[in-house]
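For this view, one protein chain was removed and the others were kept in their places.
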Amino acid sequence: MHGNLGPGGAKSRTREAKGRRFLMPAVAVAAALSLAACGSSGPSAATSDKGLTMWALTDQTILKESVDAYNKDHPDEKITLRLFANDDYKQKLRVAFGANQAPDLFFNWGGGALNDYVEAGKVEPLTDRQVNLLRFMPSVLKSAAFSGKTYGVPANGLAPVVLYYNKKVLKDAGVEPPKTYDDLSSAVKKLKGKGVTPLSLAANSKWPTMMYLEYLLDREGGAEVFQKIAANGSEDWKSPAVTKANARLQELVKAGAFGKNASSVGYDQGASTALLYTDKAGMELMGTWEYANLVKAAPDFVKKDLGYVAFPAVSSGAGDPKNVVGNPSNFLSLNSDSKNKTEALDYLKNYAMNEQQIDSYLAAGSVPPVNKLEDKLAQTKSAADKQWLTFVYGLVEKAPNFQLSWDQDLPSSQADPLLTNVDKSFLGEIKPEQFGKNMSEASK
Amino acid sequence: MSTTSTARGRHQATRPPVQAAARSRRGGKPLRRTLSGVAALGWTALAVVPVYWLVVTSLRTRTDFTTDSPLALPSSPTLENYKTVLNGEFTTYLINSVLVTVVTVAVTLVVALMAAFTVVRYSNPWSRLSFRLYLLGLAIPLQAVIIPVYLLIIRLQMYDSLPAIVLPSAAFALPVTVMILVSFLRDIPRSLFEAMVVDGAGDWRMLFSLVAPMARPALVTVAVYDGLQVWNGFLFPLILTQSGDKAVLPLALTLYRGQFGIDVPATMAAVVLSTLPMLVVFVLARRQLVAGLTAGFSK
Partner (left out) sequence: MTAVARTPCPAAPHRARPDTTRAGRRGLSGLLMAAPALLLFGLFALIPLGGVVVLSLTSWDGLGSISWAGLSNWSGVLTDGTTWQALWLTAKVMVVSWLVQTPLALALGLFQAPRGRTRAFFAVLWFLPLLLSAVAIGLTWQALLDPSFGIGSTPGLHWLARPLLGSPDLALYTVIFVIAWQFVPFHALLYQAGIRQIPVSLYEAAAIDGAGVMTRLLRITLPQLKYTLVTSSTLMLVGSLTYFDLIFVLSGGTGGPGTATRVLPLAMYITGFQAHDMGRASALATLLVLFGLGLSMITTRLSGFTRMDSQQEGM
């Protein structure tokens, strides 16, 4: 490192000693200057000066196809797509907006996190004329609508959270897919007795644990409880249903539902998915995107042994068991500082979720949030995919309420306290009633 | 201070008999076999096993990773993971890392040498104050100022560029560098300076024809030390850059983790590849590396 590349080192051999010494600072300064000057004209430069930038998550491979299609039609003003891991993405986006270097189009979950940007005047409202909004399900668009304006175009499939199971593992343990919470409890006992992890959970990532709380709260207290929390904050966190949901979660933990190691398992590392298809776990609660992951990692497992059901009902609870939680969809939103709005709108109108995209999503086992999809569903070739797509479509269509993931629904400043307290509740570090108190404190 | 350690190392190597004598007397065989011997063997296992695991895992297929025993040799060894990594933007990350490291070290050495020279040459209150400022800098954790640095970099319109990493990194390398160079320059006999003054030499000539050549061993040492810090630096790249084509290797590793996700063997291949440059340096210049690591601290 130091030998040839040190200050003046590379040049020194050809120069007489005295000259070299004078050159030393000159080389260093020149190098610094050239680095600075080249900052914007290096290998990447062409992308940022001309054409669009778009940010999304790594697993959005179908979205990438639409970008490729756009780029093929517009070779002079291409879209540069950058893909991020889920866990870093939101922070990167925020910092980039703070530095006024945000992408033209950005992937998001709608909800309070998007509203942060909307309120800061960073997002362009979209109209039907601009981007053809009426093709999308109104219940989905709701997540990206604030004070009567829509700020995003759905960018992938419906993503309710469902309970996946491994048919073989359940059969070996003599367990039926659970319909009620009591079913779930007894399934946990039997699976544990068989030495498998009953419920595979990537608790290290925290948000998968939150999915349990979301469903448990919904089943215990109904959809209104969280709707009130999202609207009013603070005091509503102290609702008894919140305490009950946490008590149920801790009950499951104590029963060994998640195995001993869940707290070490991170979702991005894929171990929770792997546990399900390697027959080491019986069930996993996860968003519908997990189907595509499973198809990719273990296609044979999907054909033979994969099953899925809605989250079980809680018989004593006030919630409608047809309610779902998760991400109605992800969205692409337009940066209001974009210098390429015309191009971006062209992309959103003609490339985002066009016919081609709809077919690609369906082929990948994901249901696009567009109206009148029944005919297309009926044409699906693969039997496994058809069954899955019909299940997801039916689940969402019949759901009286589709609750957006809490960490997305709330303002982003509350996401960390929320996830931390979810984790603490899961770890048994706080009592069930403390969760609501802590959240109430954090959202003041 | 330590800056003489390179010279000392060379010196000692030419005196094997004394060293041999020292060995038998200093350590003492029974002690070696007990206390430090046990620690040594235990630590060897501890140091080697994870590195071994890292390498064999990077040679496994994705399927074998879930089925093979972790410490067994791969049942069907493959270089596929390395191909996956190298087919991506690895070269860009590597070039970025090299550029950032080389430029930061160059800038740091040049400005630090000049600063150290003035501290040694002038004993007025100003130079003393500046030296005290650098000493103070030793105690500032770099994490503590990341928010203002981020704000500053945005205001300077440098966000998401390589200089955004270089300048703060150089600033935070300065305290150690200046301190080590100052302590080294103080060992240059005053008579040499005086002889040059008699010759009519000014500060610049003194710097270039006397100080810089004499400080060479110290410069090498401190270059290695600073270089390592920058090469491994994570926080500045994490906060001050965003684009994939501006990512340096440590940051890129976290990108790989997100990108490969479930594919642990590919992530491990990226880790191995990111370490190779250091391994090359280690093989080519072990002594300088060791001296650089202990720069300024082994007295």
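Per-chain residue numbering starts at 1, and chain names A and B are given in the order in which the chains are listed.
Basically, a contact is a pair of C-beta atoms (placed from the backbone, for glycine too) under 8 Å apart; a residue touches a chain by one contact, two chains touch by 3 or more.
Worth saying up front: this structure is predicted, and the values here are computed from it rather than measured.
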item: Residue touching the undisplayed chain, where the options are A:K72, A:R129 or A:K260; value: A:K260
item: Sole residue of A:F84, A:Y117 or A:F331 that reaches the chain not shown, by the stated touch rule; value: A:Y117
item: Option touching the unshown chain, where B:I95, B:M214 or B:A285 are the choices; value: B:I95
item: In chain B, positions touching the absent partner; value: 2, 5, 8, 12, 16, 18-23, 25-28, 30-32, 35-37, 39-40, 43-44, 46-51, 53-54, 57, 65-66, 69-71, 95-96, 98-99, 102, 107, 110-112, 114-115, 117-123, 126-128, 130-149, 151-152, 167-168, 170-172, 174-175, 178-179, 182-183, 186, 197, 200-205, 207, 231-232, 234-235, 239, 249-251, 253-254, 257, 264, 267-268, 271, 274-275, 278-279, 282, 286, 290, 293-294, 297-299
item: Positions on chain A contacted by the hidden chain, ascending; value: 5, 10, 19, 22-23, 26-27, 30-31, 34, 37-38, 41-43, 87-88, 90-91, 94-95, 97-98, 116-117, 120, 122, 203-206, 260-266, 268-269, 271, 274-275, 280, 412-417, 419-420, 423-424, 427, 429
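The rule is simple: only the chains that are shown with their structure count from here on.
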item: Mean-CA-position distance for chain B and chain A (Å); value: 37
item: List of chain A residues in touch with chain B within their complex; value: 1-3, 5-7, 18, 21-22, 24-25, 27-29, 31-32, 35-36, 39-40, 42-44, 48, 58-59, 82-88, 92, 95-96, 98-101, 268-271, 273-274, 278, 293, 297
item: Sites on chain B touched by chain A in the complex; value: 66, 92, 98-99, 101-103, 105-107, 109-110, 114, 150, 153-154, 158-163, 166, 208-209, 212-213, 219-220, 223-224, 227, 231, 239, 242-246, 254-255, 257-259, 261-264, 281, 284-285, 288, 292
